[in-house]
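Only one protein chain is missing from this complex, and each of the others stays in its spot.
For subunit A:
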Amino acid sequence: MSAMDPTEVFRQEASELFEVLEGALLDLGQRPDDRELVDSAFRALHTIKGSGAMFGFDKVASFTHEFETAFDRVRKGEIKPTQELISVALAAKDYIRALIEEPQTTDDIIGEGILDDLKRFVSSDQPASPVAEITEAPSLAPGERKQAGWHLHLEFESHILRNGSNPLDLLEDLCKLGPCFVVPITDGVPFLDEMEPEDCYLKWDVKLHAACDKDAIDDVFMFVQDEMKLTLSPLEHVEAPPAPLFQLLDEEPVPAAMVEMPAPAVEVAPALVVEEPAPKSEIKREAPPVVRREEAKREERGIATVRVQAERLDELMDRVGELVIAQARLTQLASAGSDLSIKMIAEEIERLASSLRDTTMGARMVPIGSLFGRFRRLVHDLSRDLSKPVEFVTSGEDTELDKTMIECLADPLVHLIRNAIDHGIEDSATRAANGKTEQGRIELAAVHSGAQVLVTVKDNGGGLNTARIRAKAEEQGLIAAGAAHSDHEVHQFLFHPGFSTAQTISALSGRGVGMDVVKRTIENMRGSIDLSTQPGQGTTVTLRLPLTLAIIEGLLIRVGEGRYIIPLSAVEECVELTAEDERSRGRNFLNVRGNLVPFLRLRELMTASGRPDKHQKTIIISTGETRVGLVADQIIGNHQTVIKSLSKLHSDVTIFSGATILGDGTAALILDVAQLVAMAQSKVEKHHISEAA
């Protein structure tokens, strides 16, 4: 196994930090008074700077430093982050990303221009955020003891040095607030054999003799607050401030006597003296130590994670697929024989293979939030370019999907969100005239639904113009003029290639390219797409996706001599084809508890030879709200299906989405549910038209 290139590790980490930075900047546009967001952006910037310098990305470190400096007035709460400022900050983020990922495409002049813009915006005098205003410390009541400083206990996460953070710089910053007495705690340093040389073992106790605000101390540690434990307690009642006990490097060295000398006049807060119980009267005055870091975060960090290259996960999945196929063969051979011990081993291997499959698939699962984050920038930029204020709301970010699915979903979602903003959301004037809020809203949500994940893009725009879609479909000859079609059927024309109702072609949409591509992409992922709309209220596009593309649970059926797989997630129920249904030959409708369901005879579709079985079975499958029956000779049972792609030779065969190897070594084709449903629907439409005629 080859070790990962450290610069590649930096690039990956930086990529995650860019997402955090972008998210914080975009949120800041919505909530300019949220200091936590400013801190979060600064932490990300600081880590990029530190790690960049550590891995030799000097330009990155230098530009990020300038970015930090220019943005510092925002951090200090002196100016408010306006939309213009956020836009420039986002451009700066893009530039840093380019410096890391594609340095050859960058130009110093661009970077300087961005910094100039940034400096220009932050130098303009804007009102400070009310939240960020420095509040005066409450005046002391008579007799109350004056706070003389702070006692700090600093304990860093072991990995902090690897991130490029330097505790010594922090101590130096701290000492700028006032005279400091710094005591290193060396107890945690292990023996050589137990040591990880890049880990941080030192801790520090610091007495800061300055009556500064706690926020000033927070500011020193803001970049590392999630990676350390900072305990703060006030020092009280000092008669004479001690001489500076910690000095900056450019100052004179500290005489030894001063350092070693205890500060007798300083009453240390009881929280410091852990071993010695403090008198009760003092305990009452004691300010509770401020422990910076939530327990949840501590627990979160307790979970060890390992970065694995994506290709290795793909390889692992392939191997598991082969194992599952081999296991199926073993099971089949064992069941054909009479050796009980072989049967037991086969069952054990089946159980283990199934468990290994689930574990491997679990390792490939990625929260969809990693994808959702990308669209916030898209919405921000489109909203600005089209002058349509849009609120972007996401939910279900924790919903997990196979990493391949996440990668495939990006482009379709870009199309859907663009369409929603360009066509769905009305301009502010129209919205105001219709009694709506000036700001439009787009919701992107993900939720688990059985073996599927539903991803919805919902806007609160004007909704689809069904009449215009119908007129366009008639104009393009897709339907006969005046033919009876439900609104739902009419809306499906939006997925036809080259179909667009946009009256003007913009850079974003109107060429009729997009929705058909979206549909094809989703169907290639064995998913389906559904539209629903309410005039004046908005449109919702729902994507139904399987959890994974690699291995699925399938229903194995026989049609003539051939065997086929139907994805189990699409199967609703299985019923026997009754004699009455048989007699309906030509109409191809099945009566399922009073509902008419169209069905397809797979024997006809597959041109199967031989006589059909006496008792034919119907498998009811569905995509969205549409149900279709598939008539087969025999239902064999469940089958763990390792999906293999069809060769290019078979790429024109649309009713199959892939193939798999069965236990006896023969191949079975996997039916493409979406195509079969579309085929059945088309037959229904023809039936309607012929009946109308």
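Note that in this section a residue touches a chain if its C-beta (ideal position, glycine included) is under 8 Å from a C-beta of that chain, and two chains touch if they have at least 3 such contacts; residues count from 1.
The criterion applied here is as follows: contacts and distances are computed from a predicted model.
S.K.: From the names "Sulfate transporter", "Glutathione import ATP-binding protein GsiA", "Glycine cleavage system H protein" or "Transport permease protein", which one matches the UniProt record for the unseen chain?
M.R.: According to UniProt, the chain not displayed is called "Sulfate transporter".
S.K.: In the whole complex, not just what's shown, which of A:Pro103, A:Pro184 or A:Pro497 touches the removed chain?
M.R.: Only one listed residue reaches the unshown chain, and that is A:Pro184.
S.K.: Which residue, A:Ala61, A:Ile96 or A:Cys200, contacts the hidden chain when the whole complex is considered?
M.R.: In the complete complex, the chain left out is touched by residue A:Cys200.
S.K.: Among A:Leu26, A:Ala148 or A:Leu161, which one is in touch with the chain left out?
M.R.: Only one of A:Leu26, A:Ala148 or A:Leu161 touches the chain omitted from view, namely A:Leu161.
S.K.: In the whole complex, what residues of subunit A lie against the chain that is missing from view?
M.R.: 54, 161-162, 166-168, 171-172, 182-184, 186, 189-193, 195, 197-198, 200-202, 204, 245-247, 249, 253-260
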